[in-house]
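Omission of a single protein chain aside, the complex is shown with its protein chains in their original locations.
Then we have chain A:
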Amino acid sequence: MIERLGLSPLTIQAESMVAVWVVLGLPLLLGAVGGLVRPARGWPVAMAGLLPLLALAWLWRDVDSEAGRSWMIEIGSLALYWRINGLTLILIALTYLIGLASALYTPAYLREDPQREPRGQAWFWPLLGILISSLSLIWLAVDLLSLYFGLELMGLSAVGLMLLTGKVDALVAGLRYLLLALVGSLAFLLGVSLLLGAWGRLDLAGLARAVEPGAPLWVAVALLSAGLLLKAAAFPLHAWLAPVHASAWIPISALHAGLVVKASFFIALQLWLVLVPEATVAAWAIGGMAGAAVIWGGVMAWRAAKLKDVLAWSTVSQLGYLLLAFPLLIGTDSAVAALAWEGTWLQLAAHGLAKAAMFLAAGNLILATGEIRVAGLAGASRRFPLSLLSFGMAAISLVGLPPSMGFTAKWLLLHAALTGGHWPWLAVLGIGTLLSAAYVFRVFRYSFIEDAPEYEFHPVPWGMDAIALLLALSALLLGLAMEGPLDLLRGAGEGS
């Protein structure tokens, strides 16, 4: 599958670079402007948010005609390697979409939140800009230096966003997250320096040709993977995730669960495909972790008392599905890998959209009821039908029921596992489906209670409901319209 990463050949075209720089820089710029202006309404954010989308459309039109391109940027003695192909475009689009939804949601959310912190609001916009730009950089970069830079920037801005609430538990959770992120970065950096020492280069295409199996490679990959999986909250390195979500602002949790943890996974998978494409045993070990993540995350989400904890544990469980990409892509034959390749990226996009929608819908429910417990939702179906509908549609995608994107992704992964005869992964997917249905419908069970006491509640503005609804609808309905994006994913390999 390495050819589908679009690493080579190098094609240097200056005119497409402009679009790339705009796509990378515009979020930063808008973030800085946002920090100065501090928009309190949604519509200026919406107007500004159109600009990056237009830039992306420009880039898309430039690149769409061919299979993808990659190029080198020289800054002094440093050489950075970037590429752009169907996969990159899809991931940037996903990033922009979820980022825009969170940005639109935030002003209204802060108005509604009784314990808001005015200073935090000013910092939100620049940090968001940095986060979106660094994520875009991660999707683009194919050398370890750019990747490290993007990863650090993303991690630090994510920590900053976590701390914005200014509350003690947020500080504790955020600092713990920072500590873990630094440990992860350290491991990553060690791995990078080992590779640099052994083969003297950092670009992935070059490394793919140069590396030879042996102790240095294995140690390096182990270090890189450990660091990245820690940041990706992969089982058993997931314990930091739930407290972080519990204390952060809702739109930040949506961004974090939808995008940030995926970035580390993306880098890890890319490195494995490049450096150790035949490490079947190690990949099966990751598969074991995936199974444990799916089951443990599912069980914990089922038992969780707070709504945000349900969502956080569900992220752990859904990341398990993604980790199945390792055993299905590494060292399998091309038919299996082709299916798994599409299934993995679709699962990533489906979970991103669905989880972001779910967090926003859950935020609406929490704001409206003033209750953070699942049991506090009793009777919600009558009072907040729209929020619950968004929650439900996102949930359908998480469980993987048709016609959602989650279903299409699961179909592909199941197909891959069956074609390859990987029975354990089949079982993991099956158990994961049942567990996710269990924790999702537990929430619904509370919401359908009719004889609940009437707590005081105030409905949230319709705009907040609309954002959650649109995200959820896209997760629900795009599942059947996946032929185009999948073509794009496949097309990425034709150039090489």
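Definition applied: contacts are C-beta pairs under 8 Å (C-beta built on N, C-alpha and C of every residue); 3 or more make two chains touch, one makes a residue touch a chain; residues count from 1.
The criterion applied here is as follows: contacts and distances are computed from a predicted model.
Asker: UniProt name of the unshown chain, from "Monovalent cation/H+ antiporter subunit D family protein", "Carbohydrate ABC transporter ATP-binding protein (CUT1 family)", "Cytochrome c oxidase subunit 1" or "SGNH/GDSL hydrolase family protein"?
Answerer: For the chain missing from the view, the UniProt record says "Monovalent cation/H+ antiporter subunit D family protein".
Asker: Identify the residue among A:Ile132, A:Ala282 or A:Ile396 that touches the chain left out of the display.
Answerer: Candidates A:Ile132, A:Ala282 or A:Ile396; residue touching the omitted chain: A:Ile396.
Asker: Using the touch rule from the top, list residues of chain A that touch the missing partner.
Answerer: Residues of chain A in touch with the missing chain: 339, 342, 379, 381-382, 385, 389, 396, 401-403, 407-408, 411-412, 414-415, 418-419, 426, 430, 433-434, 437, 441, 444-445, 448-451, 479-480, 482-483, 486.
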